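What you see is the complex with one protein chain gone and the rest in place.
Showing subunit A:
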């Protein structure tokens, strides 16, 4: 195996044509063994990537399936994905904040306010439901921009600003709902449709084909451009492998969904936001700036980045997604109540981000953490529910999983330092 890590000088298999590569550079060879060796090297270097959480997910699924035969049934898996959508959206937002190296403790309360705004506008004021949804999401955006401005411009630590938000917005939620405490929404309107809609099988297959196809095409074109520009490109074998690694879960999920009611809209919304945020983070100037601010605010400022604007906008986006999460919560229970999003949602959203692999130390992470971390927590919740174990056990197990994730984060940070792979 070690022989696969030959310096380029010895073998010129993949060296760039333009400038001779540095002899110190270890190049991954195209053979399967070479890819495996490269993978192991990255693991040891602290670049764990999504491997631990995917392994964890498989282990969790295997354990629950062995304890309860219905865990992996299409119905349970489908319900599970609808259940994770609301907190998953909140996680997607909080990941942006974590990338800055900050934290937003108000996301649960923002989701609660958004839920109450949705219900109050739709039921008490009789506005069209989509107007109520839009207003709630806009209110979330405004709250985030306000908190972000106080953090960025006044210089109050984000932790404290959002702690005030945690309390304040929950107060507003109670105020809005008033004496009765619960407002029921129609079970046939736009709000309910968000979680009650399932797509016919053909739509699911179509989405899967488009997703995997565009991934494969963009990879192929991207690597061809790299090769044409004289840069190291991924060999075709690796491109195919990556596409296959994406195709298996995507088509597998659609197949499972289609055995129940079809692809759920709520999950599609969640995954859609994850993909959109991932593209935004990796492919746009804005995303690059978010990483830069998280990795070194002063360096970013000197590079001409408007650090305050980035911070304010990130807090705005995070709250906006939390508000959308709040709407989904209303949709699932057909109601907004005093304890909508008032409990564990905040903790679960942050835990999911860290479990999914986004660092608490800022500057490292990705949008897919929301999906992976959300599925882990969703699987635990669902499995324990099937086993008729209640909240106490779930809290304790979730705490252990979170602790493992944070320890992995800290250890991999240390090992990255030791292997000089960056903060």
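In this section, contacts are C-beta pairs under 8 Å (C-beta built on N, C-alpha and C of every residue); 3 or more make two chains touch, one makes a residue touch a chain; residues count from 1.
Definition applied: contacts and distances are computed from a predicted model.
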| item | value |
| --- | --- |
| The complex's invisible chain, by UniProt name, from "ATP-binding cassette domain-containing protein", "Amino acid/amide ABC transporter membrane protein 2, HAAT family", "Acyl-CoA dehydrogenase family protein" or "3-(3-hydroxy-phenyl)propionate hydroxylase" | "ATP-binding cassette domain-containing protein" |
| Residue of A:292, A:321, A:336 or A:408 touching the missing chain in the full complex | A:292 |
| Residue in contact with the excluded chain [from A:231, A:245 or A:387] | A:231 |
| Contact set of subunit A toward the excluded chain (per top definition) | 18-19, 21-22, 24-25, 222, 225-226, 229-231, 282-285, 288, 291-292, 294-296, 298-300, 302-305, 362-364, 416-417, 419-423 |
